[in-house]
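Just dropping this structure here.
One protein chain omitted, others in place.
Think of it as A and B in the order they're written, each chain with its own count starting at 1.
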Amino acid sequence: MPRLAKKDVLRADQFSKDEIALIMELATTYETALSEGRVLDVMKGLVLSTLFYEPSTRTRLSFETAMLRLGGKVISVAEAKSSSASKGESLHDTIKTVEGYADVIVLRHPQIGSAEEAAKATDKPVLNAGDGAGQHPTQSLLDFYTITKEKGTVDGQTVVLAGDLKNGRTVHSLALLLADYDVRFVFVAPDGLRMPREIVDRLKANGTDVKETEDLTDGLAEGDVLYMTRIQRERFADPAEYDRLKDSYVLTLALLEKAKPGISVMHPLPRVNEISEDMDDYSGAAYFRQAANGVPIRMALLALVCGRA
Amino acid sequence: MPRLAKKDVLRADQFSKDEIALIMELATTYETALSEGRVLDVMKGLVLSTLFYEPSTRTRLSFETAMLRLGGKVISVAEAKSSSASKGESLHDTIKTVEGYADVIVLRHPQIGSAEEAAKATDKPVLNAGDGAGQHPTQSLLDFYTITKEKGTVDGQTVVLAGDLKNGRTVHSLALLLADYDVRFVFVAPDGLRMPREIVDRLKANGTDVKETEDLTDGLAEGDVLYMTRIQRERFADPAEYDRLKDSYVLTLALLEKAKPGISVMHPLPRVNEISEDMDDYSGAAYFRQAANGVPIRMALLALVCGRA
Partner (left out) sequence: MPRLAKKDVLRADQFSKDEIALIMELATTYETALSEGRVLDVMKGLVLSTLFYEPSTRTRLSFETAMLRLGGKVISVAEAKSSSASKGESLHDTIKTVEGYADVIVLRHPQIGSAEEAAKATDKPVLNAGDGAGQHPTQSLLDFYTITKEKGTVDGQTVVLAGDLKNGRTVHSLALLLADYDVRFVFVAPDGLRMPREIVDRLKANGTDVKETEDLTDGLAEGDVLYMTRIQRERFADPAEYDRLKDSYVLTLALLEKAKPGISVMHPLPRVNEISEDMDDYSGAAYFRQAANGVPIRMALLALVCGRA
């Protein structure tokens, strides 16, 4: 029976390449089973507790769907802040209580390090569904899975990360996760929102080919995969700078003309206006498939941490 | 395998008479099965997502119960406004995401036309659980089912609709749904809250017998079915007019003396004071049975749109 080295899923960089391969393989197996209409009972008799201190419909529903489609059951706290925490209970105590009910816990919490704290409090597996500006490992894994599915493999791909690369937890984790593979990067960001120096340095020290540019069309021309993120006005010290740049980071069908044929377009969602709606008809628009990939990936992780894979 | 013409349930008037007969028959089958204690697995392996942008305990619980009693599973968003929508995501994008998780979607949303918009965004079936002042088709169908169960058939019945007939989405839909049957109407409403002219005209053009009055006792004397709705003080331009009328639209056991024997009393709930509590002991008080009828009706609709009927 395959096992992960750690009992929890806390960080995107905790996995070996073998573990990632295992997760991808298992996700594929489950996705195939579902597409064939098979009803699974892998998690029969087990209960998942979701515990969301910040609302996140997408992440919560996708974890709950994963558990239900594996034949497990779910107890759900969509708004944990209005509950025991408001009576002054520590996260540690809440976890010690919930471990008495559930077999596995999914936690979303605004504070960095909260998932690690929760994992230490219990022998039950904890899955980090986002700890503020910290980690969101299941997002990185579903991003990885999406590239694999869209392109056949991550190896040999040029991956363009575009938008706010300074503040984006998602793009940091994905870059580091892909660094162990044969991937070339193009980072497209305005000057003040560039990928943090330490991440670029780690990639280069690792021998990864990294190109940085302010111009989205540069990235489009070279990318096999374009991963868009949102640029928020409030991140700019100078509003004029925002106005100058904002339109150049909106992907439209017109702009796509300048892209490498077959480019896959990803986005962690929700999008606001950084990908125009006319893009949705483009066959390489992968962002909604990417969201759906959250289900098989989370099925694989749930089954693995519970020893049911 | 029986099928509905459309993939979605969006409007009360989308169904043919054959389809309505099919829905009623299937609801009866399921209700009988449940009353015999049978455990159904019609929806085994399927997941319903409820998505409520307005709270509605009654409607949400009854859809969820329907899905669970059919052997399906549920992911639930009781307060969608505190989620992705607050990050600026369009309804279209939310639906494109949720279709990646669920096999069928139930939507409650304050804006007219939102259910139609959602249905266009996805190939999965969407059931409209109320789109603001627009449609609430499952309510109309359960109302129809209730009349059938209470009276044996809708044909030949005199149906009295009373209260605020101007603003009541429920009574508009029900009137139009019944118009294809051998039903006679009495509309009881204060002057400013009468049934909209275009609905009355459509009914009359259709050959339906319609009587309008301000006097509830008129309706009571003739009605086989009395459908009460709430009159809200804030609907009146002149408060004195409200004070003059309000008591005449409160149904009490005393007032029931003037009613046709065996009259069935319905109400979409919640009631505030328009039906007195002493009415609850009256054998023809059907409003709580009416609420319960939401379960078999929604079971039938879920099974039909998912091709499991």
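One rule holds for everything that comes next: a contact is a pair of C-beta atoms (placed from the backbone, for glycine too) under 8 Å apart; a residue touches a chain by one contact, two chains touch by 3 or more.
Just so it is clear, the model here is predicted, and its values are computed rather than measured.
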{"item": "Of B:Q14, B:T65, B:S90 or B:S248, the residue in touch with the unshown chain", "value": "B:T65"}
{"item": "Candidate in contact with the missing chain, chosen from B:L176, B:A221, B:L255 or B:A292", "value": "B:A292"}
{"item": "Per the touch definition above, residue among A:K7, A:K73 or A:K166 touching the missing chain", "value": "A:K73"}
{"item": "Subunit B residues touching the omitted chain (full complex)", "value": "37-39, 55-58, 61-62, 64-65, 68-69, 76, 78-79, 269-272, 277, 280, 288-289, 291-295"}
{"item": "Interface with the undisplayed chain - residues on subunit A", "value": "44-45, 47, 49, 73, 75-80, 82-84, 86-89, 92-94, 96-102"}
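Heads up, the rule we're going with is that only the chains that are shown with their structure count from here on.
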{"item": "Superposition rotation for subunit A onto subunit B, Cα-based, multiple of 5°", "value": "120"}
{"item": "Centroid spacing, where centroids are CA-atom means, of subunit A and subunit B in whole angstrom", "value": "41"}
